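Here the complex is missing a single protein chain, while all its other protein chains stay put.
Every chain is named by a letter (A, B and C) in the order it is written, and numbering of its residues begins at 1.
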Amino acid sequence: MALIERFQKVTDVTYWEGQIPMSYIYTVGRAGEKFFREMIDGKILGAKCNSCNLIYVPPRIYCERCFERLEGHYLEVGTKGKVHTFTQCYETYEGTRKENPSIVAVIRIDGTEGGFVHWLGEVEFKDVYIGMPVEAVFKDKKDREGSILDIKYFRPIK
Amino acid sequence: MEITDKMVAKTATKLSAEDIQKGKVLSVKWTPKLKYAWDNGPALGRYLAELKNGRIIAKKCNKCHRILIPPRMFCELCWVPTGEWVYVQDTGIVNTWVISYVDWKASRLDIKGGVRPYTPAVIEIDGATKGMGILHLLNEVDPWKIYRGMKVKAVWKPPEERIGAITDIKYFKPIE
Amino acid sequence: MAKRVAIVGIGTTGFRATTPDVSYRELTYEAAMKAYMDAGIEPKDVDSFVSTAEDFFEGYSIADEYSPDQLGAVLKPIYTVPGDFIHSLASAYMMILSGIGPISVVQGLSKASNMLTLSEMVTFAMDPIYNRPLKESPHAVAGLEMARFMYETGTTREQIAKVVVKNKRNALTNPYAGHGVLIDIDYVLNSEIVSYPLTQMDIAPHSDGAVVAVLAEEETAKALTDKPIWIRGIGWCSDTPGLETRNWGEAIYAQIAAEMAYKMAGIRYPRKEIDFAEINDEFSYKELQHLEAMRICKKGEAGPFTAMGGTEINGEFPVNPSGGCLGVGNLFELNGGHKVLEVVRQLRGEAGKNQLKNVTTGLAQSWRGIPTTTGTVVILSN
Partner (left out) sequence: MRRVAIVGAGLTKFYRNAQETPKELAYEAAKMALESCEMKLSDIDCVVNGTAPDAFDGVHMKGEYLSDGSGAYRKPYMRHYVGGGTGVLSPIHGWFHVASGMFDTCLVVAEEKMSCAYPHPAGAFLTIFDHTTEQPLYPTLIWIFAIEMNRFMTTWGYKKEDIALVAVKNKKNAMDHPSAQLPGEITVEDVLNSEIMAWPVNRLDISPTSDGAAAIVLAAEHVARRVTEKPIWIDGVGWCLDTAYWCTRDLYYPDYVEVAARMAYKMAGIKEPSKEIHVAEPYDPFTYKELHHIEGLLLAPRGKSVEMLKDGYFNRDGNLPTCPSGGALGVGNPIAATGLMKIIEIFLQLRGEAGKRQVPGKPTCGLAQAWGDLMQVGTVVVMRS
């Protein structure tokens, strides 16, 4: 084999523990700044690419398909959409088991190619279906801070 | 001239650190937990175990006859498996060094408040092939009096405090 | 294309859930030594090297630093591709065609067992502004994709479970595989739900291991070996990384990468012109989704085809005879390396009990895992 010697006793086997000890602060960017400022007012912004004829939600400064600049083409897209796909997740992001599973969905905002990966609320998992119309439920205005979490969840439109 | 002219156009927006930290622009914070346990393997495993015993061990390449430290299971130059283990001295000479006023986070040490600057060095270990060095710290010496070729010796932690780590050697200090 | 390029040597350590007896250095060293022996070369004969590494999987910043020593590449042209092993293979292929030299070496490594906070690391790959604040498991992304795939294609839960049963059984007769086991469909269906409809058994457990491959330009290849495995087509592609705008039902990246490789190889009917495939199955449904994206099955056909045994070792179009990621283990950036290794073994007739009969052309495909939409394809012939 490739090594002249190997561990002969399991008690000789050792490892060394360490970590990458960093923290991060991410500015939300030029498009994000516009998007989240509007979100504080309970509005959802998209960005329209006229050459590809599609609307990005969340908005971007560029169209990823044709590279047109989309700044100046931001528009309100409403707060309603449909469930594009959904799941019920029993695991935390740390890999441990969740006590209360969350319903996570991809929500396509009506009239756009984009939307959100967000939670569904005020609904039982068994009642969710693909194509279900939903709307954004925002936090109380005083609690909004310009974050994706200013939307509490999406709920079915009755 | 066209490209240079375009560079003058606004392509990025200048902020100050305060703009971000005090919320003038929106931002998101995150502290990832990135933890590892790296398998030592036979070479570094033995190296660390011997450090716990208060000894430094190297490994010899039977082709180029270099005595390699830190030990490795193969010679990176001859690209053959290495041969026997060789104990080397816990003394050496300073190859090159630094007088550091900053720590790893780029925070400044309180030098005026009496903190001694860090003095890391590449130390060529006696008994290993000339030029074979390791990174470690120097202490018990005036930082400004360190010189190339200065003879140094390891200062070990007491045996009960050693865990099998490079830090079982507290630092190297000059010997006469 | 003027020059042809072949794989003339390949070496591996095999794949196990843990490898506590060796460091990452020794793991690569062993695979490299076997690859060089297989090709009948020494590192000094090699003109260029490519290593494959992602920082946070290795636990280093700029992990490329630690690539030259164990490959014998000190002061040689080497660089690192933080991508899939097949990306690196494509780089090496292009280097040879560009005239850097006739022999190039590709390396990939997995020390997945050394990552103590793996789920957090994968979460760290999500968009920090729009996705990460939800603090949802990366497995939710797989659940979302699986649900949409099933909805669009009519694939059933049982058909997907069959992938798990098949691959884990194939792994039992592959000496390199670390996660072979005999289970039935019910076992998969009844295993713990992770993110509906994804269960624990649908997720490939991870493995450690290394693969090193030696590539050579035609003349050199023929001089080195009587069993060159030719690279006939290679393709890679990234779809949008955004979760908000991506196509959740189809693997567009696999489709485009495969079409690029097919075009290069002059393949029009992949199901007929290719004999078998090693396909990324980090999640069970991915095997079916990828089969359909690459036109090996029509949309909605991969599930029934699998259920009928079409992808078994003795089936019409064997898929993952090695055991795939589900049976061998998820190797992260090395996934493509394992796929290439298995295709080479099959084409050389060295696959032991899992050997397929009369195979001349195989396809290896990989995907970079959650949350990416990046895929790679290579078509090899003996």
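In the analysis below, a contact is a pair of C-beta atoms (placed from the backbone, for glycine too) under 8 Å apart; a residue touches a chain by one contact, two chains touch by 3 or more.
The model shown is predicted, which means the values in this text are computed figures rather than measured ones.
J.: Would you list the chains present here that the left-out chain is in contact with?
T.: Contacts of the unshown chain, counting the full complex: A, B, C.
J.: Touching the hidden chain in the complete assembly: which of B:62, B:91 or B:167 does that?
T.: B:167
J.: Per the definition of touch given earlier, which of A:33, A:110 or A:135 contacts the omitted chain?
T.: Of the listed residues, the one touching the omitted chain is A:33.
J.: Which residue, C:95, C:265 or C:307, contacts the hidden chain when the whole complex is considered?
T.: C:95
J.: May I ask you to list the residues on chain B that touch the chain which is not drawn?
T.: 1-4, 6-17, 19-20, 25, 30, 32, 36, 38, 40, 44, 47-48, 68, 70, 72, 76-77, 95-108, 117-118, 120-122, 131-137, 143, 148, 165-167
J.: So that we can see where the missing chain sits, which residues of chain A does it touch?
T.: 16, 18, 20-33, 61-62, 64-67, 69
J.: Touching the missing chain, which residues of chain C?
T.: 1-2, 54-56, 59-62, 64-69, 73-83, 87, 90-91, 93-95, 97-100, 121-122, 124-125, 127-129, 235-242, 252-253, 256-257, 260, 368, 371-372, 374
Everything that follows uses one rule, which is that only the chains that are shown with their structure count from here on.
J.: When the C-alpha atoms of chain B and chain C are each averaged to a single point, how far apart are the two points in Å?
T.: Between these chains, centre-to-centre, one finds 36 Å.
J.: In chain B, which residues are in touch with two or more of the other chains?
T.: In chain B, residues 28, 30, 32-40, 42, 44, 73-74 touch at least two other chains, as defined above.
J.: Show the residues in chain A shared as contacts by 2 or more other chains, in ascending order.
T.: 2-3, 6-7, 13, 15, 17-18, 20, 24, 26, 28, 32, 94, 147
J.: Going by the contact rule set out above, which residues of chain B touch chain A in the complex?
T.: Listed in rising order, the residues of chain B that touch chain A are 13, 15, 20-21, 25-40, 42, 44-45, 48-49, 73-74, 81-83, 164-165.
J.: What residues on chain A touch chain B, complex-wise?
T.: 2-7, 12-28, 30, 32-33, 36-37, 94, 146-147
J.: Mind listing the chain C positions that touch chain A in their complex?
T.: 20-22, 26, 29-30, 33-34, 56, 59, 61, 114, 116-120, 123, 128-131, 133-141, 143-148, 151, 192-198, 240, 242-245, 248-249
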